[in-house]
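Shown here: the complex without one of its protein chains, the others still in place.
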Amino acid sequence: MASKSGIVSRLKRRKIHEVLGAGNRMDGRALDEYREITLKTGVMEKTSGSAEVTIGKSRVLVGVKVQIGRPFEDTPGRGVLMCNAEFTPLAHPTFEPGRPGANAIELARVVDRGLRSAEILDFDKLSLIDGSKVYMVFVDIYVLSYDGNLFDAASLAAMAALKTTKRPVHTVKSGVIKLTKKTQALKLRKSPLAVTLAKIGDNFLVDPTADEEEVLDARLTVTFDEDDNICTIQKGGSDGITVEELHKALELAQVKVAELRKYL
Amino acid sequence: MESAKFSSRDLVIPGDVLYEGRIRTGDNTHRSEGKVVASRIGLVNYNRDMVSVIALEAGFNPLTGDLVIGEVTDIRLGRWMVNIDTAEVAALNVIDAIDAPFRPDFDMTRVLDIGDTVVAKIVDLDRRRTPILSILGRGLGRVNEGFLTRLTPSKIPRLIGKKGSMVNMILNQTGCNVVIGQNGRILIHGRTREQEAMAVKVINKVDKEAHISGLTSRVQEYLRILKEEKR
Partner (left out) sequence: MSKAKKTTKKKRTTKKSKAKTRYDGRKANELRPTTIESGVLPNADGSAYIEMGRNKILVGVFGPREMHPRRFAKPNEATLRCRYHMSPFSVDPRRSPAPSRRDVEIGMVMSWAIQPAVFLEKYPRSVIDVYCEVLEADGGTRTACINAATVALVDAGIPMRDLVSSCAAGVMDGKVVLDLGDYEDKEGEADVPVAYMPKLGKITLLQMDGVLPVKTFTECVDLAIEGCLQVNEIQREALKKKYGISEEAEE
């Protein structure tokens, strides 16, 4: 997610390393400090649930829609969860319109895996007529502004949106589905949240900015449920990490996820 | 019938009729059906014989003589391509970098490599309005220290101030070395992070308040407060 040409400014890289060497960051934050986070829910009227999260200048909107659809053939009696992410071209001059690229797909998949591994929904209870009609839960992640750390923003927004989601209620009578006027909160069993760390040189940084992501050596996104179990992990970046570093990173991420959880 | 439709320093919007009658059209204005009309959002300025608009928002319009800061994006035969935020990527020819003609065995990366930041001067605009750069001269060439920040190019004149008054004040008060590119990129290099952070804060203040008169005295006061906070 660097500049359009894929060229990383040497000056930028040198300066970030130099400042980190003295234990500081370019924007004055501590290494383990998040930028200002805001969270709003119920921002879109035509959704079943929605939330908008900003982390610094990054801004992510999540809309959840619950509607009736066909189940997958191998799970005829289970509801469906779908996560999709769009990097809108508004978000950054290097983002181009068109089909989601690898970065957008990775973002959607990491959020999706977090929710799925945590078994956040009881899919068996989201079936209306086994084999033909089930509830589909669409989680659409819309990136409106990019300044790094979309994983944490998207995961927090998705969780907040799902928590406020009210799904329609239908009745089934002799094979006929009727929409009622009632709505019902989605029953969520878990609350997974992601924390992303960037490794630059020998340092692990919480909540990397776009500039920091451009020069990072490795990236680690860890998703925890509320009992501090790891639900999913994604390691990115072109450099490796040692086992000792991994332990250190997991410890740090676990502390930070508790901080994020306060926003929910 | 000739008349001004606003007072000087009023905020005007594209399409606003500024003057009816015979007068010269200055920056960011155009003539339409005999009237002088604003083409950009900004502050109108009535002179004796000219109407102009000091733009509050405008991209960089490259002119010969402009000092710019850019990034090397490509190396071609005998020239570096430099991104200076113009629609056409700028070109720096070897002759304007080492004051000697290009020879095929010359290793260009020894002077500038891809990803390098460079301070340069626009010496020409070719037929396609591609800016032609030079790094021959004092203060020009590769940047090895510091970092870049940005300001809307239309506000750069305010950051420089009358005869450099504003930038000199920032230099003296923060102790940072500041190089201002007309293309809206600013190079900052201080001895400490505190100095650099102070310089960034002042530039952000200029960005927010460039359109309000009395900017210099307000920035002066702001610098005083910042320095006191530090103590």
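First chain written, first letter: the chains are A and B, and each begins at residue 1.
Basically, a contact is a pair of C-beta atoms (placed from the backbone, for glycine too) under 8 Å apart; a residue touches a chain by one contact, two chains touch by 3 or more.
Worth saying up front: this structure is predicted, and the values here are computed from it rather than measured.
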item	value
Identified contact with the non-displayed chain, of A:Q67, A:T171 or A:N229	A:Q67
Candidate in contact with the missing chain, chosen from B:L56, B:I75, B:I95 or B:L136	B:L56
Where the unshown chain meets subunit A, residue by residue	44-47, 50, 57, 61, 63-65, 67, 84, 86, 88-93, 97, 99-100, 138, 140, 142, 144-147
Contact set of subunit B toward the excluded chain (per top definition)	11, 13-15, 17, 28, 30, 32, 37, 39-41, 55-59, 87-89, 128-129, 152, 154, 208-209, 211-214
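In the analysis below, only the chains that are shown with their structure count from here on.
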item	value
Chain centre separation (subunit A, subunit B; CA means) in Å	38
Of subunit A, residues touching subunit B in the complex	3, 5, 7-12, 14-15, 19, 22, 24, 26, 28
Sites on subunit B touched by subunit A in the complex	71, 73-74, 83, 113-117, 143-144, 146-148, 193, 197
